[in-house]
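Part of the complex only, each chain left as placed.
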Amino acid sequence: MSSMTQTQTQSRTGTEVLLDVRGVRKVYEGHGRSVEAVRDLTFAVGKGDLVCVVGPSGAGKTTLLKCIAGLLAPTSGEVVLEGRAVNGPPPGMAVVFQEYGRSLFPWMTVRKNVELPLKQKKLPKARREELIHTALDAVGLADVQSAYPWQLSGGMQQRVAIARAIAYEPHILLMDEPFAAVDAQTRADLEDLVRSLWHRLGVTTLFVTHDIDEAVYLGQRVLVLSSSPTVVLDDVTVDLPDERDQLTTRSSSRFAELRGHVFEQIQRAKKHKAAA
Amino acid sequence: MTSTTTLAAPARKSRAGAAGRLLGGSALLGVLGFATFVALLEVVPRIGLVSPDYLPPASRIGVALAELVGEASFWTALGDTVRGWFLGLVIAVVLGIAVGFVIGTVPVLREFTASTIEFLRPIPSVALIPLAVLVFGTDLRSVLLLVVYASFWQVLVQVLYGVQDVDPVAQETARTFGLDRWARMRHVTWPTALPYVLTGVRLAAAVALILAITAELIIGAPGLGNEIGVAQSGGAIPRMYALVIVTGLLGVAVNVLARRLERWLLSWHPSLRREVAA
Amino acid sequence: MSLVRRITRSTVAALALPAALLALWWVLSADSESYYLPPLADILANVDDVWLFSDRLSVDVLPSVLRLLGGFLLAVLLGVSLGTAIGSFRRVRAFCEPVLEFLRAIPPPVLVPVLMLFAGIGDAMKVLVIVSGCLWPILLNTVEGVRAVDEVLVETSRCYGVRGPARLWHLVLRSASPQIVTGMRQGLSVGIILMVISEMFAASNGLGFSIIQFQRTFAVTEMWTGILLLGVLGFLLALLMRLFEQRVLKWYFGLRQAQRGGSR
Amino acid sequence: ACGSSDAGGSGEKAGGTAKVKVGAIPIVDVAPLHLGKEKGFFAEQGIDVEVVNTTGGAAAVPGVVSGEFDFAFGNLVSLIVARSNNLPLKAIAEGNSSTGQQGKDFGGVVVPKDSPIKSAAELSGKTVAVNNLKNIGDTTVRASIRKAGGDPTNVKFVELAFPDMPAAVAAKRVDAAWIVEPFFTVAQNQGARVIASNFVDTAPNLTISAYFTTEKNIKQNPDLVKRFTAAIEKSLKYAQEHPAEARAVLLKYTKIDPTVTEKITLPSWSGQINRESVQTMADLMLTDGLIKQKVDVSELLP
């Protein structure tokens, strides 16, 4: 059943390994329920890689991300980041949570929300101003700086969370379905934003999504997770050219092929479940 | 975008107007509520539900109150009480918040202090009066000891619950963005706990006032409580009630202040958001 | 196995600090000269004589506890119902708040004579005194809890026609329950204090009465045993409260724990 | 106790006068203290008196023990109990005494207007309010019952503050109450009937209360104690001889209605402690179980 699990000890893209997930297993216990959310995940992400993670709903993607972020201790196995085992949020990491609404501080304006981590980094005021402005502009929210998060629409809230992450200029960026609540056009813009950010800063990115097109369009690799109890079902290298474009890339035949391949894997992931 | 800016100016004016009306409206209702209470106080003794000798009607208390206000000694007593109360309250609140945050954010401490807190909390301040007199005599410090002891727990428990109520997603967000313990306390825990703290302060304010008066009454430290005691033991019932009314009004005053503070500090909170929107 | 360990751990946690404090008290007071601060050894030696080998438990402690529970339950009933009404309607709140704040600031020692006029000098009066104190934390917390119900949940309920008693029970009270329980906890310990105060007036038995009586008759060691007993009572009631809380707020603790990451 | 003894300045004649703090309840009984202060009897002795209002034993005794008060006013039953509990208190002067006249004392046992109870003997099995349980009230009321031929063992005493008694009697919340002035007069004005003068029934010219201090204070400041005693005794005598002035001074430190102060019965301020009466009371206390061993009151009395 777990024959598909692949064990990698080295980054697929051949670069130096930054993040190493080793045999992570996570069982949620309590309240009369014990769920093995993640059974056995092993993979490595190289420095500066952009890896997308797809998998059915409830597969354990969020769980995995939280383990990597050091917010959740794995039941067994370990997460190694830059050679050190993770047991708390490492510095220089930014996370965009799936529950974007709750991850914004309701007592701060949009601007303050974005500014807070920057203040923590002790950046000078001018630099902060610049970063806030650029980030909010990039997500199309330059004009709501002084609003409170709860005065915004769902998509806008999500974009604030994204702006906060990118303004932070992290080394590692973890994003959990960050574009779920925004419209197609904005989504495309944000995808390009993430790519350009990644290009510009070389930030190592782990991107969880349920949109297969998005995963293929964005990533260098796509990790396909099975449904719960979760293993890595496939690890697809996306051999599209580095310069991507919403129109040409998406209409290329290689894109369609990869897309088809991933889709098939996910179908299998589902069946996998049905069989279990 | 244009609409936002063009609309802003007139809208803000109308909002201020609406808020003003709202405030005025609620103040009016409050006065109305109070008037009902006073009317009840007038009627109950008059129709003989209780003897007016023991519960004088509001009008007679009013007369006594008017006399009271004319006495210089009353104002001194009022000053004494307010001083003891305010000092005690400030100490209790500061202490309660500080201790509450420390205990609340360190799970081990929380676990190990819980039983002690539950043990100490129900010990009534009044039982400590001889001890207070023994250690501090009959002056302000005794009153302070009792006031602080009683109101400290109110704040502490509220703070403990408030700290516990922090939204983990918000907390995790802060952690991942590298906010250190102090910054998380300042930017995440504090705002979450603030509504609880304010409730604690409101609870403590009343308890502190009660204890200040009771301590003065029993120990004999100067203040309104002492005046109440003298009036009571002299059988001057309207005067006693007049003093009690003053006490109650002090309580109302604190509450008005607390509500102001709340409106100012917690405008983002769901409970206030809705009201402004409504 | 792990259950046993958990229970041991929590027992140790509950007893460690009190034990340490008692030890400290013991040492510090060992050769106390002060009349009002007798050595802890003397106090403890007295506990059994004063409370266990006399009829005080049934004559004094039991009636006190019964009055306390009666007053507390009444306060919960009153506080939650009044608090829900006040928290739900802004107008009701504006109307009632000044009067309630007024009443809240009146010290029980001066409130007692008034209550006595209406309720006599028996148990009813004492229960009322206890209510007059316990009520406020419960009321205030209920009001705040009710005011803070999540908007999306309110809207969901409205859409699905959850109204009337169902709305009250399934939405308002459940959502405010963490705050209400906070208030109940506060109220309980205030209630114990008020229990003592109520027995300072027009009483002839009770735990508080005994303590005051000891105090007046300069039986200081006995008085201290009474204070210790009050503390123990408070602790036991808090324990019961915790059990209640864990039942009623199971979802809340689960929710928090789940959000913190599943493991304890 | 820390530092308050020197802050109180006991004994030290600071600039010629010693500052002295006296704890007292703001009631009729302590009129001589206030009158004497007004008349300058304390100043004559080089004493500057400050009177602190207390509600009785709860604060007065620890206040004296800690040295916060140099002297305090208290009833003898409390003092005997304290003494029997090894508190080193010492009475230095009379506080007040019963007038010794049946029906004309400054306190007594009253029943509601239409109560069937006619004498103290009928109180057995009834509820009687006293201000403090196991204190002077129940002891002397029991004495009254005994004297009237009743059984004092099954009287149910409840605590009620004096100010609340008239209302409780009027509303028949209690069958009877032991009340002192000014509420004694207030209750009678409202129709309550006096059925016994319990102080008079206990002993002739019973001494009710005393000014007291600690043995330590007497040892350390014998001179000051002597002067204070002299001053307070002079005040007592003066008050006894000038009842009108005593009534007048009531208006200054209490809030008693002027029409009431005219009518109330003042206690007796003889200036002497009636030792026999105190011993009688101490014996009664032993009988009633307020104290466990016989107390020789001479230890307590000056």
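The chains carry the letters A, B, C and D, assigned in the order they are written, with residues numbered from 1 in each.
The criterion applied here is as follows: contacts are C-beta pairs under 8 Å (C-beta built on N, C-alpha and C of every residue); 3 or more make two chains touch, one makes a residue touch a chain.
Computed from a prediction, not measured in an experiment: that's the story for all the values here.
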Q: Express the subunit copy numbers of the entire complex in terms of the labels on the chains shown.
A: A x2, B x1, C x1, D x1
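In this section, only the chains that are shown with their structure count from here on.
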Q: State the pair of chains with the top count of C-beta pairs in contact.
A: B-C
Q. Measuring between mean CA coordinates, which chain is farthest from subunit A?
A. D
Q) subunit C to subunit D: how many Å between their CA centres? A) 38
Q: Between subunit A and subunit C, tell me the centre distance in angstrom, where each centre is the average of that chain's C-alpha atoms.
A: 48
Q. Can you list the residues of subunit C that touch 2 or more other chains?
A. 34, 36, 113, 117, 200, 215
Q. Can you list the residues of subunit B that touch 2 or more other chains?
A. 51, 54, 130-131, 134, 167, 169, 217-218, 232, 269-270
Q | Every chain pair meeting the contact rule | A | A-B, A-C, B-C, B-D, C-D
Q | subunit C-facing residues of subunit B, complex | A | 25-27, 29-34, 36-37, 50-51, 54-55, 111-116, 118-127, 130-131, 134, 150, 153-154, 157-158, 161, 164-165, 167-169, 195-196, 199, 202-203, 206-207, 209-211, 213-214, 217-218, 225, 228, 232, 240, 244, 247-252, 254-255, 269-271, 274-275, 278
Q | Sites on subunit D touched by subunit B in the complex | A | 1-2, 4, 23, 25-27, 52-55, 58-59, 61-63, 65-66, 68-69, 161-163, 166-167, 170-171, 182-183, 186, 190, 253-257, 260
Q. Can you name the residues of subunit A that touch subunit B in the complex?
A. 66, 69, 71, 88-89, 91-95, 97, 99, 102-108, 116-117, 120-121, 143, 148, 150, 164, 168
